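Have a look at this one.
The complex is shown incomplete by one protein chain, all other protein chains being positioned as in the whole.
Chain IDs A and B follow the sequence of writing; residue 1 opens each chain.
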Amino acid sequence: MGKYVLRRIVQLIPVLIGITFLSFAMMRIAGSDAITEMYGNKGGVDQAIIDAARADLGLDKPFLTQYFSWLGGMLTGDMGTSYISGRNVFDTFVSKLPATLLLTALSILLTIIISIPLGVLAAVRHDRFTDYLIRFCSFVGNSLPNFFVAMLLMYFLSIKLGWLPVISNGLSLKSAAMPTLTLAIAMSAKYLRQVRATVLEELNKDYVYGAQARGVRGRVTLWKSVMKSSMLTIITLLALSIGSLLGGTAIIESIFMWDGVGKLAVDAITMRDYPIIQAYVVWMAIIYVLVNLITDLLYHAMDPRIRLGVVQD
Amino acid sequence: MSKLLEYDRVEISYNGKPAVQDISVDLAEGEILGIVGESGSGKSTLIKAAMGLLGPAGMVTRGDIWYKGKDLPDLKPAEIRKLCGPDFGMIFQSAGASFCPIRTVGAQLYESVIEHEKITKAEFEDRASEILSKIGFLDPVRVLKSYPFELSGGMQQRVGIASAMLLRPSVLMADEPTSALDVHVQKQVVEEMMLMRKEYGVSIIIVTHNIGVVGAMADNVLVMQKGRAVEYGETDKILNHPETEYTKTLMAAVPRLERGGAKHG
Partner (left out) sequence: MNKEPTVRVQKLRRDTLKARLIVFGTLAILLLLASVFCEQLCPYDPYAQDLSIAKMAPSAEHVFGTDRYGRDMLSRVIVGAKTSIFSTLLLVAIITVIGTIVGVFAAWVGGWTDTILMRISDLFLAFPGLVFALAVAGVLGGGLHNAIIALAAISWPKFARIARSQTLAQKEMPYFRAAKLAGGSSMKIIVKHVLPNIMGPILVTSMLDIGTMMMELAGLSFLGLGAKPPAAEWGSMISDTRGLLQTAPWLTFAPGLAIFVSVMIFNLLGDTVRDYLDPKMRKGARA
């Protein structure tokens, strides 16, 4: 196990280098280094001043040198300054991150509460009315874009029923309700299908048949064996869907004015504030990669076949 | 010997298509019945039907399976479940696969025993250990604490026999119990099933495509082809004087095992 953890961490290094390189290169290829951005629109600035400023920021150096010095800054928390506000990007980013993490955590929690019971129920009632109904709902959820779900919730929960504020007013459970619900609906629709498919596959395994032949009640087999076996896959799938959740927060945060990194990024994109976009892309990818790593390690810790070293991963 | 289990003109269908047609066969107390045939001949379907294990697509569409005055296909799922274990014990082609891979064998066996009788964990362990030692395991407690994958194929199969016998059923239903094993382990498994009959007087239905195994164990044999009975009668008679080409082909396909000494007289 210890060896495995180490190997997985070592494997991450090229991925992280790739992610950072791609993000860095993308911004450079877009032909917008810091100077053109700062002086570009002003006109009439002496070329000498521009060159001096370029040298000052190290932008006259070769591409790779620039990349490594940027990467060094990234790792030490120096991500440059925002073109728009002039504030330190890292500080801005860190100050907005908790709001996004809170929203993400709440959405995942709600997704689990909705999807796992319904997914299991649909699998158990396979091809019967309950299953059809649950699948229909998940199908509808899957065909609704999350920003439209946001509009529907706003209209019905705020405007018609007046239960919740239309836009957030700070970090409160009440303002978190609608963005959480929006993200959870979209995520549940996908995740529920995966839970159902996983449990259904497990229910078709020989050991379920074996337990039935030994006279064990279906319910007992479901809770003690099927759920325990499915949990491994269910957790992995949950971690994978966190990816689309992290992407989804950007739109939802800006709709509900939720002051997190997603809204920060969308605002930065509209204003072409590249250091912030860059920080957003890199950090979201790193968070995602880490979540996947943790899930993978958890998976290994839970499966006795791997824990006891019988099966090589 | 009185009739314990009786199939009367049974037809079994999957999704409306008959897989087994017009089978009449019976099993006396202490009898070993062999059912042989190619794969797809419907032989396993017969024992699944008795235990209510046909799945949602399968059904006994005609005929009756009588056991202790009950017509098994007419029982409700909860009623048939109560018979699985205490009345019918099942031995699988791969006993290892009949256990959930991420739970210990002991936990799963205890779970099936407490479905049928009130018993403490300690009592269960004593009883399981007794049968496991009888079948030749030197450290039965360790077997109970093992995960299925920690046991070898042969060990899994022998644990499977012991677990089928845990509740002292009147009939053991063995579905291709030797097909996945090496020849010498096959012999061991056959001998252990014979031992179970000798010790506990259990009746056995053994379903297999290996006519050698049937020759070594069975008192009577039913030969099946494409869902129908081809021959049915005493093992010696059918194996020594097969009436159909089909039976001869089946016999030619497999070398006969030596007849075990444990056969009752």
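One rule holds for everything that comes next: a residue touches a chain if its C-beta (ideal position, glycine included) is under 8 Å from a C-beta of that chain, and two chains touch if they have at least 3 such contacts.
Not measured: the values here are computed from a predicted model.
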For this session: Write out, one label after another, the shown chains that touch the chain missing from the document.
Result: A, B
Exercise. In the complete complex, which positions of chain A touch the hidden chain?
Worked result: 14-15, 18-19, 22-23, 26-27, 30, 32, 127, 139-140, 142-148, 151-152, 154-155, 159, 204, 242-248, 250-251, 254-255, 265-266, 268-270, 272, 274, 277-278, 280-281, 284-285, 287-289
For this session: Name every residue on chain B in touch with the hidden partner chain.
Result: 8-10, 13-16, 19, 24, 45, 55, 57-64, 71, 73-74
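One rule holds in what follows: only the chains that are shown with their structure count from here on.
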Exercise. So in the complex, which bits of chain B are touching chain A?
Worked result: 51, 53, 56, 81-86, 90, 92, 94, 97-103, 108-109, 111-112, 115-116, 147, 149-150, 163
Exercise. Tell me, which parts of chain A touch chain B in their complex?
Worked result: 127, 205-207, 209-217, 220, 224-226, 228-229, 232, 303-305, 308, 310-311
